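Everything below concerns the one structure shown next.
As you look at this complex, bear in mind that one protein chain is not there, while each of the others sits in place.
Up next is subunit A:
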Amino acid sequence: MFEDYLLRLFSVTPRRAKAIFNVLRGRRTVSTLFAGLTYGCLDQLDSWHGVPLERFLATAEALVNQGFLASPQPGYLQLTPDGQQRVAATTLYRPVALSAFQTVAVRQFAAEAQLALQVVSEAVHQQRRYYPVTTDPKTQARVKAWVRQQSRTREVAAAVYAGLHAFLGQLDPQLAAIFVASLTGYRQPGLTDAQLGVRFDRQPIELLMIRKDLTCQWVAWLQSHPKDPLAGLLAPLVKASPVSTSAQRTVRDFSQSGDLNQIAQNRRLKPSTVREHLLEAAILTPRFPFKRVLSPAVLTQLSDGFGGRQDVADWQFAEAQAVNAQLTFFEFRLYQIMRCHDATS
């Protein structure tokens, strides 16, 4: 159930609920991204896109009322002992590849791939009269262009088959069966999530999660098999970096000049925006050049104060400022980010 997926995002220490939900909904403010990093759920960024915040909040409230979550202070939630037990007992599918959402337009790819596979399947059976899956004009145009680039139908279909067979062959057989049963093609409209749920004895929401995750796994497989016909459909939907284009440019400028005010002037940005860009990049790219921004003196001071403390999300800026009044919040936050990356590397 949706409730169980939500419960898994909390721990025995308090977490900012709205920030977590906004990570799942794909909000990319620095504060949301930082919460995702400290709570270890950044890999799920954007994976519940389109689900209204109200639905998350209402579900969380229900979990509080049922005694699985507790709210030690406004806006914060943590697992109760019952909640811990429920998380431990749940056998719901655990997604493994949702981080693809950071760099790939997964939903657009899913829509295009569904239509492309239908077109190939019908074409190889010489069917010209069939109902195409319902898609928007952009998806149709992109799939049409892809179809035109392909060689002979039988060869494309054979290659598509070989690719899918290789990809699915490495999965748990039940997951492979779910993937294939949901496809639309020749004499196969495909099963809905509710129908798959009945067939495989799982909740429809679990099927939603499984299919989402399988698409992400397929995306990763296609990225390492660039000769597969579907890789051509995927390629334009992949970004080189999870960082926004504007923030990438700021990082590039910074690595050249090293002067934040200069960048702000040249790009006609507020200095605070430039700092936000660097923080976004630092959160999303572990190899960010932290030591170019943080001076050795600042690093030493912060290490002395917080070196032994693992509870990064709970550090207070005021504590750090008490030691060094000149310290900026930007430097403090950057150090926090660096420590999070160090802890997971």
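Definition applied: a contact is a pair of C-beta atoms (placed from the backbone, for glycine too) under 8 Å apart; a residue touches a chain by one contact, two chains touch by 3 or more; residues count from 1.
Simple rule for what comes next: contacts and distances are computed from a predicted model.
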item: Candidate names "STAS domain-containing protein", "ATP-dependent DNA helicase RecQ", "Cytochrome B oxidoreductase" or "Xanthine dehydrogenase"; UniProt protein name, chain not shown; value: "ATP-dependent DNA helicase RecQ"
item: Per the touch definition above, residue among A:Thr80, A:Thr184 or A:Thr250 touching the missing chain; value: A:Thr184
item: Identified contact with the non-displayed chain, of A:Val124, A:Leu260, A:Val274 or A:Val298; value: A:Val124
item: Touch criterion as defined above, residue of A:Val64, A:Val87, A:Val147 or A:Ala176 at the omitted chain; value: A:Ala176
item: Contact with the hidden chain (one of A:Asp46, A:Glu112, A:Asp193 or A:Asp228); value: A:Asp193
item: Interface with the unshown chain - residue positions in subunit A; value: 114, 117, 120-121, 124-125, 128-134, 136-138, 154, 157-158, 160-161, 164-165, 168, 173, 176-177, 179-181, 183-195, 198-199
